[in-house]
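Structure record follows, encoded as C-alpha cells.
One chain of protein is taken out of this complex; the other chains stay put.
This part shows subunit A:
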Amino acid sequence: MSITQSSASLFTTATEEKEGAFSARYSLWIKEALDELPHSFTITDPFISGHPIVFASPGFLKMTGYSREEVIGRNGRAFQGPKTNRRSIMEIREAIREERPVQVSILNYRKSGSPFWMLFHMIPVFGNDDGRVIHFVAVQVPISGRKMRNGSGCSEMVFGSCRREVCLGSYVHQERALPVECDEQELENWEHCEASESEKLKSVEAVGNVLSVLTRYSEFAGRLVCGKRSCLRVADCLSSSLVISLGRIKQSFVLTNPCLPDMPVVYASDAFLTLTGYKRHEVLGQNCRFLSGVDTDSSVLYEMKECILKGKPCTVQILNYSNRKDKSTFWNLLHISPVRNASGKTAYFVGVQMEASCKDIESKELRPETRQLSVVGAVRVAVRSSFMVTC
C-alpha cells in the first residue's frame, strides 16, 4: 500500500507531504515500525490546519475499507455519520481541546457506508522539550459484544441467547454474545454499545504499543515524545487547541507576543506563508520586520509602533518584501489589533494581511474590510476561550 509510483497527481503529493511532515519528527523507518503493529490506529497532527490524519495503520485501512491516500489529510470526523451519537462527538472534541485522553464507544462508517461500533481510545503525545502536544494517537477497537447500557431491546437480546443455550442443552459462558445478525438499521439506532472489559484492555494495550514505538523513534531522533506532559508549555508555544481553532481561519494572519522580547511571531497561518513565500520555521520566533525592506515607509512603521504601544487597532498600507521565487514586493493592507485572553489582559497582537490588489469587491462576497475584521473576531474568540481550559 505504500506510495512508490512517481505519479504527478496532486492528491498523492499532498499525502506525501503530510506523511513527510509526520516522519520528520521521528527517526528513519518510523512508518515501517508502525506498519508492523497489528492494531487499528491513526495519528493526527493538531498543528496542521484542519487537524488531519498523518498516519493510518494497515489495520485501520482494513477495518474501514479506505486506501491510505483516501485517509491521510482527512479529519477523524470524516468517519462519523448522521447516526453517530452527538454526545460522543462532543466528548472527543473536548478531550482534544483539553489535551487529555478519552475512551468512548462510537458509531463510525466504513467506505461502503456500512456502520459499525467501535471503542475509540485517544491520547495526546507531548514533546519532552517544549511540553506541547505533538500528535494525538487514536486507537479503534471494534466492539463485537452486544451489551447495551439502556434503551429497549437489551433484555430481549439476553433472553434470546440464553434460550438458545438452554435448547442446545449446553452451557456457554456468555462473556460476549454470539455474532448476532442484525441489520445495519438496528445498529445505527442503538443509543450506545458498551465495550467489554477485554476490548477496553485491548485498546489500552494498543495505545501503549504505539506510544512505545513513537517514544523509541523520537529518542533516536533526539526529540523525545512521551505520553505525559513533562514540563509546562514554553511561553511562545500555543496550546494545540488554540492552534486547531486558528487553523479554521483561511486568511493570512499572524499572532505576535508583545510580552516576549522583540515581539516575535508565535503563529502564522498557511495563507500567510503562501502570501509571503516563507516557511513556517523561518517565521516563528521572528519579529515581523523581516517583511519590511529598503522602500518600506518608515513613518508607517512608526505609526504601527505607536498603536502597539497604546494598545490600539490600526490599519496601514505598507510595502512588504516577499520571499517568493520572484522576490516581489507587494502592497499589504495590514490591520493590527491587540487581543486579550481570559485574564482580560492583552496576550497577543493579531496582524491580518491583505494584498492591496485584492481590494476589488466581488458582489456576492463579504467586503474585504469585513473579511479582514472577521479574522480579528475569530482570533479573539479562539484566544479568549483557549485559556479557560480546565486541567
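Throughout what follows, contacts are C-beta pairs under 8 Å (C-beta built on N, C-alpha and C of every residue); 3 or more make two chains touch, one makes a residue touch a chain; residues count from 1.
The rule we apply is simple: contacts and distances are computed from a predicted model.
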Protein name as given in UniProt for the chain not displayed, "Beta-hexosaminidase", "Ribosomal RNA-processing protein 42", "Dolichol phosphate-mannose biosynthesis regulatory protein" or "GDP-L-galactose phosphorylase 1": "GDP-L-galactose phosphorylase 1"
Selected from A:Lys31, A:Arg229 or A:Arg380 as touching the chain missing from the view: A:Arg380
Sole contact to the chain not displayed, among A:Arg110, A:Arg324 or A:Arg367: A:Arg367
Contacting the left-out chain in the complete assembly, out of A:Glu17, A:Glu94, A:Glu194 or A:Glu282: A:Glu94
For subunit A, residues in touch with the removed chain: 50, 75, 77-78, 80-82, 86, 89-90, 93-94, 97, 150-151, 191, 245, 248-250, 313, 337, 339-340, 342-344, 361, 363-367, 369-374, 376-378, 380-382, 384-386, 388-390
